[in-house]
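What you see is the complex with one protein chain gone and the rest in place.
And now, subunit A:
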Amino acid sequence: MTPETITPAKVAAPRPSHQKRRARAAETRAGYGFLTPWLIGFFLLTVGPMAASLYLSFTDYDLFGAPEFIGLENYRNLFDDPRFRQSVVVTVTYVVIGTPIKLAASLAVAMLLNAKRKGLGFYRSAFYAPSLIAASVSVAIVWKAMFIDDGIVDQVLSLFGIHLGGWVGNPDMTMPMFVLLAVWAFGAPMVIFLAGLKQVPQELYEAAEVDGAGKVRKFLSITLPMLSPVIFFNLLMETIGAFQIFGSAFIISGGTGGPAGSTLFYTLYLYIRGFTDFKMGYASAMAWLLVVVVGIITVIFFRTSRSWVHYAGESK
């Protein structure tokens, strides 16, 4: 673009339409120029692979031979595969139990931190820290060591007369162990809740107090509705994130999903099928099923949100 084309004098010149068209063409070139890296990434690393995995999900492919088209065979096999069903049950249980507990904990602590007191910055940082490392291999190893037979969790619970033994090797206790790991990382949604709480106008509480509203009433009638966009955001992101738990499950179960399939999370089974058994077609079918399920959940969330999410400035 040359400087002349955009000086005010020229814009007001006799033939603006021609000038404007040239300026617009230059804008388009600039736009696509700046967007080139994203466009390449989007088509080559996201859309292309998605289409490829949709195709692969209808084939039998082991990475070495050519993909052989088998129609819906993979999808049919999925529903006859007890390990697949197991992985669905494990993952759904984890999402349905872990996410609400994590969000409730993060909201409760955020409300405690939404006060005018000293030392809040320290508490906020301390509570936030675990969410940075909770998904790391290091923490998975620590978790395993803490919940093993005669580990510190076992020892502490024994003091209270609860003798559970090791959680790691007990198929009934692995789920609570993973839920605790998820809840431990409550800091990230907590910080988001806290930012939301700070936006709630204090006048609303003052007015409610004048009307004689108690703490529970204020929470239900002011805090929850005013916070509903943030609750919606956290609920959506945490739910989608929980479906994709992988690293900790891989480390704690040694990559097997054991004991007795109790830690066979969906993505772990997908990895095992794709990269251990080299059933790339089967794993692609699993991946697409996950995309469809996550998509449906997202749509359901957005649909139902109309009835419970209130945006500021919107009359209800």
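Basically, a residue touches a chain if its C-beta (ideal position, glycine included) is under 8 Å from a C-beta of that chain, and two chains touch if they have at least 3 such contacts; residues count from 1.
Just so it is clear, contacts and distances are computed from a predicted model.
Asker: Assign the chain not included in the display its UniProt protein name, restricting the answer to "ATP synthase subunit a", "Carbohydrate ABC transporter permease", "AzlD domain-containing protein" or "ATP-binding cassette domain-containing protein".
Answerer: "Carbohydrate ABC transporter permease"
Asker: With respect to the chain omitted from the figure, which of A:Tyr123, A:Phe219 or A:Tyr311 is a touching residue?
Answerer: Considering all chains, including the one not shown, the answer is A:Tyr123.
Asker: Which of these touches the unseen chain: A:Ile70, A:Ile192, A:Ala208 or A:Ile222?
Answerer: A:Ile192
Asker: For subunit A, enumerate the residues touching the unshown chain of the complex.
Answerer: Subunit A touches the missing chain through residues 1, 3, 6-8, 24, 27-28, 30-35, 37-42, 44-46, 48-50, 52-53, 56, 63, 109, 112, 115, 117, 119, 122-139, 141-143, 145-146, 148, 150-152, 154-156, 184-185, 187-188, 191-192, 194-195, 233, 236-237, 240-241, 243-244, 246-247, 250-251, 254, 267, 270-271, 274-275, 280, 283-284, 287-288, 290-291, 294, 298.
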